[in-house]
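With one protein chain removed, the remaining protein chains of the complex are shown where they sit.
Then we have chain A:
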Amino acid sequence: MGKEDEVGDLVNLPQKRYYRQRAHSNPIADHCIDYPQTPDDMDWDKYYPNKGEKSVEFADIGCGYGGLLITLAPMFPESLMIGMEIRVKVSDYVMDRIAALRIQNPDVYKNVACLRTNAMKYLPNYFKKGQLKKMFFLYPDPHFKKAKHKWRIINKTLLAEYAYVLREDGIVYTVTDVKDLHEWMVLHFEEHPLFVRITDEELKSDPVVDKLFSSSEEGQKVTRNNGDKFLAVFRRIRDPSV
């Protein structure tokens, strides 16, 4: 149990033990998911109490237990962020967690929210072209078997959809503790003409990078086990052939 839960006991943060769920989910199956027909049909006001005219700019794809969102919320108070998670109990935990945090800290967490959805299928239903500034893929399911590589959230053909919802100069962050998967993700992003890798030197000035290693529950687990963590960050560029 992380630190936050101990503090949270005083003010009813959700307890993770009620929300545990196996790490794998079949992204191709027809889950029972309510998604908007088009981005215009999405009622974001339901998720952000002070939304105003703002639109969602950060998306944490497969946000797990929501650690990154909670960390980024006070760092980017003007940006709306959404966590997308396919697992029923895990997404429910994040929703309950954000609701509790908003009660505890009325001014801080109004810019973060969580949706249960299949981001591999429905991103264009939620976001308009070029809407997002940042996308996060932290500790995605490695789907080790070769037959399941199509289920990997980073694959050759899905990158076109991520490029579509990201604006030019938008940034994609990836972290994994599986070296194989890291190499796979780097390979596919580097092969894709709409993405370039951002150098380590350039990353030093990005305040988000530090948080990627430590903020998520998955990341903390790897740290406890003294595991490796591999980071790769990419920029969405203009189509070189146009």
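We take it that a residue touches a chain if its C-beta (ideal position, glycine included) is under 8 Å from a C-beta of that chain, and two chains touch if they have at least 3 such contacts; residues count from 1.
Throughout what follows, contacts and distances are computed from a predicted model.
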Absent chain [UniProt protein name; select from "Ribosomal RNA-processing protein 41", "RNA polymerase II subunit A C-terminal domain phosphatase", "Signal peptidase complex subunit 1" or "tRNA (Guanine-N(7)-)-methyltransferase non-catalytic subunit wuho"]: "tRNA (Guanine-N(7)-)-methyltransferase non-catalytic subunit wuho"
Candidate in contact with the missing chain, chosen from A:Pro106, A:Pro124 or A:Gly227: A:Pro124
Option from A:Ala163, A:Met185, A:Val208 or A:Val222 whose C-beta touches the chain left out: A:Ala163
Touch residues of chain A, complete complex, unshown partner: 18, 27-28, 30-32, 37-38, 88-89, 92, 116, 120-122, 124-125, 129, 150, 155-161, 163-164, 192-194, 239, 241-242
